[in-house]
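Note that one protein chain of the assembly has been removed; the remaining protein chains are unaltered in position.
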Amino acid sequence: MADEVVNEEASGGSSPETEAPEAPKTPPGKALRELVDAEYPGAILEQTAYEDREDEVTFVLADDALVKVATYLRDHPASSFKILTDLTAAHYPDDENTFQVVYQLVSVDHSRLLRLKVMVKESQEVPTVSGVWSSANWMEREVYDLFGVKFKDHPDPRRIFMPEDWGSHPFRKDYPLEGLGERVYEKPKRKEIGE
Amino acid sequence: MELPFFYLFSAGIIGASLLMVTRSNVIHAALLLVLTFLFLSGVFVLAGAEFLAVVQILLYAGGIMVLYLFSIMLMNVDVSVRLRQFQRQTFFVVLITVILAVEVWVVLARGDAYPGYKGFAWAMGSTPGNVEALGAILYTKYLFPFEVASVLLLAAMVGAIVLAKRTIDR
Amino acid sequence: MIPELIAAFLKIAMVLGVISLVVAYLTYLERKIIGHIQMRLGPMRVGWHGLLQPIADGLKLFLKEDIIPAKADKIVFVIAPIMVLAPAFVVYSVLPFDKNFYITQVNVGLFLVLAVSSLGVFGIVMAGWASNSKYSLLGAFRSAAQMLSYEIFLGFSLVGPLMLAGSLNFQNIVEAQADVWFVFYQPVAFIVFFIAALAETNRVPFDLPEAETELVAGFHTEYSGMKFAFFFLAEYASIMAISTVCISVFFGGWGGIDAIPLPGIVWYLLKMAVLIFVFIWIRATLPRYRYDQLMRVGWKFMFPLAILNIFVTGLLKLLFI
Partner (left out) sequence: MVGGVESSSRIERITTVPGTEELVINMGPQHPSTHGVLRVILKLDGETVTDVDSDIGYLHRGTEKIGENITYTMFIPYTDRLDYIAAPSSNLAWVQAVESFFDWEIPERALFLRTMVGELSRIASHLLWLATHALDIGAMTVFLWAFREREMVLDLFEMAFGARLTVNAFRLGGLHQDVPPEFLVEARKFVDLFPSRVDDYETLLTENRIWLQRTRGVGVISAEDALDYAMTGPILRASGVKWDLRRAKPYAAYPYVDFTIPVGENGDVYDRYLVRLVEMRQSAHIIDQCLDMLPGGPVSCKTPRTIKPPEGEIYHSIENPKGEFGFYIVSDGSETPYRVKIRPPSFINLAGLKKLCMGELLADVVAIIGSIDIVLGECDR
């Protein structure tokens, strides 16, 4: 019965390891970079890679180019990043760009990963990618809830984990770790950064 | 043996129906109506019309009133509770009640004038199994009205389905 | 007249007492059987193999705090469990347990059973509405719709055997099966009846009204203590009642095999045990139907089947008898 509906195959999936030795000199992510640069020159501000790992390739994008590059990467057959598997942020209170918003993409067809980043300042809004990947909806809500990064034109801009009346955003580095601190309910409007 | 029960059931009918019309909560009124039906079927049993009694419970109490309750419960009962129960209709109500009472009294008093009425149920009760008697009468003497009633009910059913049916695109 | 009344009351009290006890132990039986089907032991702690468990449960329910929700309609809320339990017990007044062991005989016995058991719906609808909770109300609606529909199939499935017996009186029906049980003449009617009986008693796979995973517990969500126990008792009492109807109409009531001389009541109890076991077995095996599927099964499958059965029975009776 199970065999009728579920078709099984003994093996499958392309292995990226076999491709790597063929072109050892090419830095990982070069093809992708060229792909994006040809269509949207200047969209990629910076490219970082962790040593020479293909799956840790990171493009830092200009925030106004994010949506179109994302759409392009999703739809182009050579990249085909159909899954936005993770979306998060990191807080750097001392830097000029306070937040790095990180998008982790997965291409099922090519079995590879790509990271996009957008650097934003304190009160800057990030364009939403929930129109590109539906999964971004909740993840952006999470980033807003925990970091206070606002997403422009988000369809459902509510908090997700914390109570609606929570005063601030607990994953910021300046959030107190001990004591009553932000947890006091009597003063919900303590520090609404970004307003 | 029968008399005390007759008084009990009659008192039940009168009491329950009085309570029913005076309740402002529709649900309570409907439930009291069910109680009235139950007492009524008790009277039927005393009259020997067991079949009628059972039908009374099965159809009126068990069937129709449940549907009534259904629709009432789906409405906003809270509103009806706050409404004024008696409007400026007292005059008409009294008038109609008097007319009805007179009518009933006339019918009862001139009972002999309607030979068919006299003890129809009682007469059937005297036969051993009144189901057979009822069946025989229904399917011989009253066959035509019976069929007319069934066709009417069928038409009503079809109409209800047509009215209630929604097209669902799924 | 007075001794007559006293005798009648004693009879009623006896049957009620026995039935209450049997119903309590039915819960024990169910827990034990399901337990063993599910590779566990069931109640073991209270008494030998947990035999005193039902009594302990009853005691616990008696002593529990009786909560009436603040927003509930108090009168209806209190009456509802009684309205469920009373019909379930009234039914026994006409059910035969042996040739001479019954409370009363009524000409329209079978019909009366159907009518009285249909009153149980009121208790459920009242409970659901009076609790003033959405879960309860939804559960009550489901239950009412389900029981109303399946009552119809239940009634129609019984018409076939009735035509064979030519009577609504239980004694006559059972006597008509002295030679051959009606289940052999009326297998279709029996199947429809059995499925409808499952639905009528809210048993798996038709236990939607009290589907704890969807509606928490349906119409009795807000009930506790003795009132809750009433619903529970009523459910098991009606399982017994409907099994008795089934035995009387399809399995020859107290009649047994002539070769084995056993008292009628023993035959009755044996058949009852088998039937109840099947009820419990089904509960341990099947998942639950969805509401619309339940209605579809009823109206599109069982209803035509029952009607067809009546038609064929009538035709055959006309031709051969």
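Should a chain be cited, it is by its letter among A, B and C, assigned in written order, with residues numbered from 1 in that chain.
Note that contacts are C-beta pairs under 8 Å (C-beta built on N, C-alpha and C of every residue); 3 or more make two chains touch, one makes a residue touch a chain.
Source: prediction; values computed, not measured.
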Residue among C:I19, C:L112, C:L168 or C:V204 touching the omitted chain: C:V204
Candidates C:K11, C:K64 or C:R288 - the one touching the absent chain: C:R288
Of A:T71, A:T88 or A:Q124, the one touching the omitted chain in the full complex: A:T88
Residue touching the undisplayed chain, where the options are A:L45, A:A62 or A:M162: A:M162
Selected from C:K74, C:K134, C:K300 or C:K317 as touching the chain missing from the view: C:K134
Touching residues (missing chain, whole complex) on chain A: 1-2, 5-13, 15-16, 50, 55-56, 58, 82-86, 88, 90-91, 102, 104, 106, 108, 111, 113, 115, 133-135, 137-139, 142, 159-163, 170-171, 175, 177
Those residues of chain C which, in the complete complex, touch the missing chain: 34, 37-40, 134-135, 138, 204-205, 207-208, 211-214, 216, 283-293
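One rule holds in what follows: only the chains that are shown with their structure count from here on.
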Arrangement of touching chains [line / ring / star / complete / other]: other
Chain centre separation (chain A, chain C; CA means) in Å: 60
Distance between chain centroids, defined by C-alpha means - chain A, chain B (Å): 70
Chain C partner contacts - residues on chain B that touch it in the complex: 1, 25, 27-28, 31, 34, 50-51, 54-55, 57-58, 61-63, 65-67, 69-70, 73, 128-131
Residues of chain C defined as touching chain B within the complex: 1, 73, 75-76, 106-108, 111-112, 114-116, 118-119, 121-122, 125-126, 129, 137, 141, 144, 148, 151, 167-168
